[in-house]
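One protein chain is absent from this view; the other protein chains keep their places.
Letters A and B mark the chains in the order given here, with residues in each chain numbered from 1 onward.
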């Protein structure tokens, strides 16, 4: 990707270039200028706009709130983090939230990988676009409505009980299991799509070659398919993990009496107007997510997002 | 891949089962939209078309859909500009901090929505309050644009990497200047990628609730916020199901277009 493959000479030989042409020539000769122009808008938006906002919120975590006036008191204190550390309940909730996010991710991988594989390699190519549409369509059904549909299904005597009844089982009822189940349902398409794309790019000939060389399908799966599709799996997992980690609505609908980190943040900012403490709690998912991204980066998955 | 017929059958079975699981709750939504019981009692004892009739002349719902469409279009427009520019920079240039740009683009969607939500809400209030401007639709658009950039960025970046630079070089060789090349060569090659990314960005914005909750001014009621309000009052809850059912059906159209455009080359997510 050499930036100067252009024809400076030709451009210069042209007679009396107009201002547009001149601007084009300048841009062409100066890749750095081009780069600056390209990057200025997105960076201006994301760096001060987004990263600045993030930085500001975490600065707030070191402040407190005057409970009567509701104003933030700008006085440096570690009290919020002290509370987080001292109260075992926050550790429990943090671990529970990470556990839920991990469980959701694993479930989605376990279901998403075979589904994506079937879509990309087993089904006739002509049918593939229809299947992609079929997987994508539920994304357009409002999230809340889907969660409520699950609430109805998981209710005492609901569809889950009806289906499992003949096997002598009953639905999980409302609680942590239900939360994991519903979150896994909600985010499944976000896992299937990147994995499907990754698999589709995988040439069939590669798999055939593996087979020709005597590998059994399971071996091919382990030695060829998995390593190549791994970045896509990780990319999908970034979605499922992060979306689960920040959720506070699903757990309110089907979580029974459980709560996750999102609820703690939400309760503190929405109801108690205690932004500093909410910000302190919010550092937990951010740290977890940054660690996750750092790990994901090593697999090259970020380019697959 | 040479799979045994049994393995193929098993994979097909998983696919069918998976799709069934995906669609059963949607079917429940559909059934509930004609369930006479306001609180979605199960199994339904009687059916009614009342909710559909209600939904048809619910001005609040119509307005909410319109607000969401505006928010989605606005956010997508901004994301298109920012995402495409960033993708060009990363694909066609080598510079220090290239990875950091990728990270900055990915971060808004990789961090939990509630974090993005409170950060943006706080920033808006710090910046806008002194100006005497309250939160409104434009803050929703700004918030959504932030996490929508990544969908455009990824689509365009993938397309740029795949197409390479040879066509652009040829165009330059034939005497086209940078703008002409952009307009007649690069853009047509990117158009479908931009559209696919844009549609996904629109969808993402359309159903976003967490960031919206924190960035919407009291006047800007997007569809998910309207649903949130109405789902929780039994007078209205069934109408929400109607709306959801209608949207599932209608959603096939934009997705189909997106799918056609990206022509199976790359998933838009």
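In the analysis below, contacts are C-beta pairs under 8 Å (C-beta built on N, C-alpha and C of every residue); 3 or more make two chains touch, one makes a residue touch a chain.
We adopt the following convention: contacts and distances are computed from a predicted model.
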item: Per UniProt, the name of the complex member that is left out, chosen from "Assimilatory nitrate reductase catalytic subunit", "Glycine--tRNA ligase alpha subunit", "Extracellular solute-binding protein" or "N-methylhydantoinase A"; value: "Extracellular solute-binding protein"
item: Touching the absent chain when the full complex is considered, from B:3, B:115, B:135 or B:244; value: B:135
item: Residue of B:84, B:201, B:221 or B:251 in touch with the missing chain, whole complex considered; value: B:221
item: Touching residue (missing chain; options A:124, A:257 or A:298); value: A:257
item: Those residues of subunit A which, in the complete complex, touch the missing chain; value: 65, 67-70, 83, 87, 89-90, 92-93, 148, 151-152, 155-158, 173-174, 252-253, 255-259, 264, 267-274, 277
item: Subunit B residues that touch the omitted chain in the full complex; value: 37-42, 54, 57-60, 63, 121, 132, 134-135, 213-221, 225-226, 228-237
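As a working rule, only the chains that are shown with their structure count from here on.
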item: Intercentroid distance (Cα basis), subunit B paired with subunit A, Å; value: 13
item: Interface residues, subunit A side, partner subunit B - complex; value: 1, 3, 5-7, 10-11, 14, 20-21, 23-25, 27-28, 31, 34-35, 38-39, 41-43, 45-47, 49-54, 56-57, 60, 111, 114-115, 117-119, 121-123, 128-129, 131-146, 148-150, 152-153, 155, 157-159, 162, 185, 188-190, 193-194, 196-197, 200, 204, 207-208, 210-211, 217, 220, 238-239, 242-243, 245-249, 261-262, 265-266, 269, 275, 278-279, 282, 285-286, 289, 293, 297, 302-303, 305
item: Subunit B residues touching subunit A - in the complex, by the definition given at the top; value: 1-4, 7-8, 11-12, 14-15, 18-19, 21-26, 28-29, 32, 40, 42-43, 78, 81-83, 85-86, 88-89, 92-95, 99, 101-116, 118-120, 122-123, 126, 142, 145-146, 149-150, 154, 165, 169, 172-173, 175, 177-180, 203, 206-207, 209-210, 223-224, 227-228, 231, 240-241, 243-244, 247-248, 250-252, 254-256, 258-260, 264, 266-269
